[in-house]
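All protein chains but one are shown in place.
The block that comes next holds chain A.
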């Protein structure tokens, strides 16, 4: 609990109310159903919240010009990560797979030949996400790419609460370096997934497989809460 004081004065978002509104204004039945499933109260203790770790691999960093090539999701709670309910899709990208990104996520042209397009996985993906708080490492990718992909397909975007383990890590390891620190060449600590995990004594995994990264992110959140927070921390202090 002691660390709560250090938490920045976040605007505590009321995703629950937001979802009620979104359920009313959204047009597509898939999205209506997703929003109707609701969002947990911002006051709910994190230990009681149903979570879903997610990782998407993309052809590049720009959600406008690049596409999703794979998605991995791993449902979990603070106590248990359930591999048995995990899901993973390779997706045929709308943009060309470029050589550079192939070396990155190891998904090849052959693999995507028979892969579904994004619209074919949207239904099960939304079903997996419904009622859960999404956990990612660096929220800008997942949020932006999913929003863009849904927008492209349904004509309206997708909003959802996200706990960003990278942001949590930045909070504890990216304090402003003083002029003296800079003078003696003190470096910022890395908050990349692998480095964050290693700081919390989590084992090294092979990176850039969407499902492994989702698992790695779920474990990281468990470790961060066990190390820096109480299991009773309201989820509203963690998400955005």
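The definition used in the following text is that a contact is a pair of C-beta atoms (placed from the backbone, for glycine too) under 8 Å apart; a residue touches a chain by one contact, two chains touch by 3 or more; residues count from 1.
Definition applied: contacts and distances are computed from a predicted model.
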Q. Which of the following names does UniProt give to the chain that is not shown: "ABC transporter permease", "CBS domain-containing protein", "Peptide/nickel transport system ATP-binding protein" or "MxaD protein, putative"?
A. "CBS domain-containing protein"
Q) Quick one: which of A:25, A:43, A:61 or A:82 touches the chain that's been left out? A) A:82
Q: Touching the absent chain in the whole complex: find that residue among A:94, A:212 or A:240.
A: A:212
**Q.** Absent-chain contact - pick from A:37, A:194 or A:223
**A.** A:223
Q. List the chain A residues touching the unshown chain?
A. 76, 79-84, 86-89, 200-203, 205-206, 209, 211-212, 215, 218-219, 222-223, 226-227
